[in-house]
Structures are given as structure tokens and as C-alpha cells.
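Okay, here's the structure, questions in a sec.
Excluded from the complex is one protein chain; the other protein chains are retained at their positions.
Now for subunit A:
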Amino acid sequence: MSLTVVIAVAALLFGIGLYGVLSQTNAVMIVMGVELMLGAAMLNVVGFLRYAWPEAVSGSFFVLVVMTLMALEAAVGFALITSVFRNRRTAEVDDLTELQG
């Protein structure tokens, strides 16, 4: 067990989230991909807290802000999806092309 292992696992989790963001057609699923990417960021910071700077308590609050960001990103994302769904009756991103030139 070392920092390398934690960061490598976080990198793989980030890759999975990136796959979700790029490949999914539904906006709700894209939000889930972003959640996984932010989760990877948090795991990274926790790894650094454990293996590099155990005395840096304020690092926990950085993770706390990322965690808040995760919740807010989901809340505002769902509000946007709700707004889009009301107007267009769909949450599929492939159908939202009216700004395309």
C-alpha cells in the first residue's frame, strides 16, 4: 500500500467517469459520469492526506468542498435537465441541436 496505488486507482476511476461523460446520450447519465470523475479527485486528495502530508488537516476541507461540489453539480444539473425536459420532452443530448449552425 502506497500513494502510488491510491493515485493509480483514482486515475482508473477518472477514466471510467470520462467514458461515461463521452459515451452516454442521456443527460442524467452524463451527470453520473461527472460524479465519478469528482470521486476520483477526492480519492486523490485523501491519498495525499494519508501518505504525504498526514498533518495537513485543512486538506480535509478541500475534499469537503469537492463533495459539496458533487452534490451541487447534481442538483443544478438536474434542474437544467428538468428545464430542458419541460420544453422539449426529452433529456437526450443528441436531440438538443438547435444552436448548431
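In this section, a contact is a pair of C-beta atoms (placed from the backbone, for glycine too) under 8 Å apart; a residue touches a chain by one contact, two chains touch by 3 or more; residues count from 1.
Here is the rule we use: contacts and distances are computed from a predicted model.
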Complex member absent from the view - protein name from UniProt, among "ABC transporter permease", "NADH-quinone oxidoreductase subunit J", "Diguanylate cyclase" or "Fe-S cluster assembly protein SufB": "NADH-quinone oxidoreductase subunit J"
Positions on subunit A where the hidden chain makes contact: 1-20, 22-29, 31-33, 35-36, 39, 42-43, 46-47, 49-55, 57-58, 60-65, 67-68, 70-72, 74-76, 78-83, 85-86, 90-92, 94
